[in-house]
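One chain of protein is taken out of this complex; the other chains stay put.
Moving on, here comes subunit A:
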């Protein structure tokens, strides 16, 4: 017995993405500790960085790995993640990877802000249609934004994306 609001939150796109996540890779070994989650390999054309994120309320965690081109405009040449969590956090990571893979850091940061605003919309969505369009499948999380306790779940991967991109760029300085 599930009510409409619950189905609105857990749309099939979300459940499907959680069951078959994209970009999820075994990043075991290094990069485990916060201290290690810095640039740990030099690459000729790219700099690599990882960010490990935690959701302290449930113990969920995700490590986001990005490779950012040194040439401008800085582009995400590769993105992968590892971790465990609820269907919202797992689906959000999966959909985020599809959305930002191959984009420039600047474009990814625009999407980060759009997604952040969507999650703070308390179920209202974004007033700017073009920003919603840019988010593509990620707009399915609009329903989640009604639940303050779950916003962190949807944002977990995005926060890791932002942090890892910043670390990758910093390594190029």
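By our rule, a contact is a pair of C-beta atoms (placed from the backbone, for glycine too) under 8 Å apart; a residue touches a chain by one contact, two chains touch by 3 or more; residues count from 1.
Just so it is clear, contacts and distances are computed from a predicted model.
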Chain not present in the shown complex, as UniProt names it (candidates "Aldehyde dehydrogenase", "Cysteine desulfurase", "DNA-binding PadR family transcriptional regulator" or "Oxidoreductase"): "Cysteine desulfurase"
Residue of A:5, A:45 or A:170 in touch with the missing chain, whole complex considered: A:5
Of A:118, A:153 or A:168, the residue in touch with the unshown chain: A:153
Touching residues (missing chain, whole complex) on subunit A: 1-3, 5-6, 9-10, 12, 15, 57-60, 84-88, 147, 150, 153
